[in-house]
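Okay, here's the structure, questions in a sec.
All protein chains but one are shown in place.
Per-chain residue numbering starts at 1, and chain names A, B and C are given in the order in which the chains are listed.
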Amino acid sequence: MSDKYIISESGVGSLIDAIGKSGRRVLGPKEVAERIEIAEIKNAAQLATKGQSIVSAKGTVFPKVERLMKYKYEGKNIVLDDVDPNAAPTVLFGVRPCEARAFHALDVVFNWDYKDKFFNARLANTTVVAIGCTEADASCFCTSVGSRPDDPQGSDILLSRLKSGGYLAEVNTDKGKALVALAKDVFQPLPGVADLVPAATVAPAFDAKVLEQKLAGKFDNPVWLEQSLRCLGCGACAFVCPTCVCFSIEDEADARRGERLRTWDSCGLRLFTLHASGHNPRDKQSQRWRQRVYHKFAYYPDRFKTLGCVGCGKCSRACPVDMNLKQHLAQAAEG
Amino acid sequence: MAEPFEPKLTAFVCNWCTYAGADLTGTSRIKYQSNVRVIRLPCTGRIDFMMVLKAFSRGSDGVIISGCHPNDCHYTSGNYHARRRWMVFRDLLDFVGVDLNRVTFSWVSAAEGAKWAELVNETTNRVRELGPYKEVQQLAAVGIE
Amino acid sequence: MTAMEKDSQNIYKPYLMRIAAITDEAPGVRTFRLEFTDAREAEAFQFKTGQFGLYSAFGEGECTFCIASSPTRKGYIECTFRETGRVTSALGDKDVGDIVGFRGPYGNVFPLEKWKGKNLIFVAGGIALPPLRSVIWNCLDLRDWFKDITVVYGARTVNDLVYKHELEEWGKRTDMKLVTTVDPGGERPGWTGKVGFVPHIVEQIAPAAANTVAIVCGPPIMIKLTLPVLAKLSFGKTEIYTTLENRMKCGLGKCGRCNTGRSYVCKDGPVYTLAELEKLPAEY
Partner (left out) sequence: MEALRNKAKELLAAGAVKVVIGYGQGTGDSRRPVFVHSADKVTDLVFDKACTQNLATYLTKSEVRAMGRMAIVAVPSTLRSILQLAAEKQLREENVVALAMIDGVMKDLSTFDAIEETVATVPDAISEADQKVIDKLMAMSSSERRAFWADELGRCVKCYACRSSCPMCYCERCTMDCNRPQWIPVASHAIGNLEYHVVRAMHLAGRCVQCGTCGAACPVGIPVHLLTFFAEGTVRRQFGQKGGASAKLDYAMSTFKPDDKEQFIR
């Protein structure tokens, strides 16, 4: 059960101040030149309350470029320098509930077998304060993937807008409680029933369970070629995605020292599976597009008991050729 | 007291003219500043613009690019092709904010030992005035968490 | 090591290995014998046949190959690779005494226990002998576990055969049968082996399928043509094993490259039975 409080409109600012003073950095959606980015938030006015950031907040726990180790040459010998992730205590403030849920989909991959200390250190130091959606757009489909615009899953604190101004705060975890302790005055007792601004309406476009069953028999269906014909084979969808976890490991070095970096990668890029011999198991864009869909909607549920998608629609918004994932999945779930 | 700043220059030169010219500088016992590291390539046509970028990102404070005078190319037209590329590249470098005072293009023939010395001295002095090129060198550490 | 200590380890940090010996096997193909630089690591290290690792050429990156030596031979590991890409070329430039990185062992294993009391036939082509070499030596070192052991190995030319000294040794052994072959036109004067493609040779020697396990590894075309031959000889789909080598960056079930169907080749593989393989999409 979650603890429920009321936060006034001005209380949000006080809370951000208090978090900042406690030595945590506050990141959140911020409008910069007509775009929304996940960036440092200094005061409540900087928070973008409408729309979604273009790139997800996953960089907080899984940066686009991160150092896995360093090394230097000493004559013929090599000296390895194990690095620790620079995991600054962080509060992700004001992200959407879909983003908050996405951390679970990353977690299952980074921890299902070997434990990834880089991801774990960052995740342990991240607290998520999400704000429920009261608006959605044509790319959103959280309701089709087992969620909703006011889903508390994954949020340490979920804020829901009150008709009278301010927010209802549902504190779901110990990390959330730690934030409450930072600014006790901000979290006021709940006077009876909260009168909430209604959550956004997101009409379900398909049923993820049905989709999973349909995918089982659709691997060789021409639908993947048809859908991917306009796909350019870039990685925009994967790089803005809050759950895409595929990465590459790259060495960068000079004659004296080097480092091993982990960078985001995408199954949509041709090089992803290309062997040095020239053989490519997924040589065609249609195969790569199919892999993207199957990985998230068939292999994840089978293997990790969760979907590899939270229905945020960022991929569709970022796509230069309008590959609308919701429509494509609805099509795949039919017939 | 801190050591006075000594710039590091990288020179990309062609084998046939400028390298021979620089050689002549030495054999003629013309003294010039020792801040330059010469990288010999077959022809100015082989001097990929990436090399210039790499030189800066790997710690050069200035770059010299030099080859045969027009009409003197060992391979007939390598320097003409290079010249076109430099024209576009130089403008583009300027557009992305690389300081053109740190890049010197020149023709130095095998007979121009004195010109080579002059060129290196001039560029070295100019870059010494400008100071270390931290703006670009430091980029190498930006963006890795 | 406690569970908590284990969880806080950097799973991407390789062991540092010294190249103890280099053997030139065939044009562009080399074998490294690698020894741990740290005695404690050497002591603690264990692997089973079929497993693979990621080998680092520092400054260039990592590359995936199987461990080509047998776990019964302690104190070192061996790997065999062809110089093809960025990392393998950099490895090819190394000398004895140089340091390379190794992460592993990763992946599943050949189920030797399950094969006890059976006949074994190994079928390999070209540069795909190294993964089988590990298991062949392992089986030879545990010779009394198994009945007949047959190895069919082919390459394009005599020159392209790897482990030439070991082939000679296997050829002389009386407790196993070795059949080597080269593609037509790949023979040279004095060649005493067969001439012909591996699938045809398998058909010729026609091993009995009863109580026999077939382990097949080679280029996709060889596998594709050998499987029907084995099927014709009535080998069961669970009695045919192979090992996949998808591109990998992590080996830990995270980076997503080797994902094929629900399988992560680095975790569920690289060893698959034909029955398992047929359940995967043909993305390998």
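We adopt the following convention: a contact is a pair of C-beta atoms (placed from the backbone, for glycine too) under 8 Å apart; a residue touches a chain by one contact, two chains touch by 3 or more.
Fair warning: this is a prediction, and the values are worked out from it, not measured in the lab.
Colleague: With touch defined as in the header, list the contact partners of the absent chain among those displayed.
Modeller: Its contacts among the visible chains are A, B, C.
Colleague: Which one touches the absent chain: A:121, A:180, A:196 or A:234?
Modeller: Among A:121, A:180, A:196 or A:234, only A:234 touches the chain that is not shown.
Colleague: Out of A:172, A:248 or A:291, which residue would touch the omitted chain in the full complex?
Modeller: A:248
Colleague: So which bits of chain B touch the chain we can't see?
Modeller: Interface residues of chain B facing the absent chain: 49-50, 53-54, 57, 70-71, 77, 80-81, 83-100, 104-107, 119, 135-136, 139-140, 142-144.
Colleague: In the complete complex, the non-displayed chain touches which residues of chain A?
Modeller: Against the missing chain, chain A presents residues 33-35, 37, 54-55, 64-65, 137-139, 225, 228-230, 232-236, 238-240, 248, 250, 252, 261, 263-264, 266, 269, 271, 284-286, 316, 318-322, 324, 327.
Colleague: In the complete complex, the non-displayed chain touches which residues of chain C?
Modeller: Answer for chain C: residues 85-86, 89 touch the chain left out.
Keep this in mind: only the chains that are shown with their structure count from here on.
Colleague: Farthest from chain A in C-alpha centre terms, which chain would that be?
Modeller: B
Colleague: If you count the contact pairs for each chain pair, which pair has the most?
Modeller: Ranked by C-beta contact count, first place goes to A-C.
Colleague: Using mean CA coordinates as chain centres, what's the gap between chain B and chain C in Å?
Modeller: Each chain's C-alpha centroid was found; their separation is 50 Å.
Colleague: Could you please state the distance in Å, as a whole number, between where the Cα atoms of chain A are centred and where those of chain B are centred?
Modeller: Spacing between the chain centres: roughly 46 Å.
Colleague: Quick check: what residues of chain B touch more than one other chain, meaning two or more?
Modeller: none
Colleague: For chain A, give me the residues that contact two or more of the other chains.
Modeller: Residues: none.
Colleague: For the complex, which residues does chain A have touching chain B?
Modeller: Touch residues, chain A against chain B: 63-67, 85-86, 254, 259, 261.
Colleague: If we count contacts the way the header does, which residues on chain A are in touch with chain C in the complex?
Modeller: 68-69, 71, 73, 76-78, 80, 82-83, 109-110, 112-117, 120, 219, 245-251, 253, 258, 260, 262, 265, 267, 272-277, 279, 281-282, 287, 291, 294-295, 298-299, 302-303
Colleague: For the complex, give me every residue of chain B touching chain A.
Modeller: Residues in contact with chain A: 58, 143-145.
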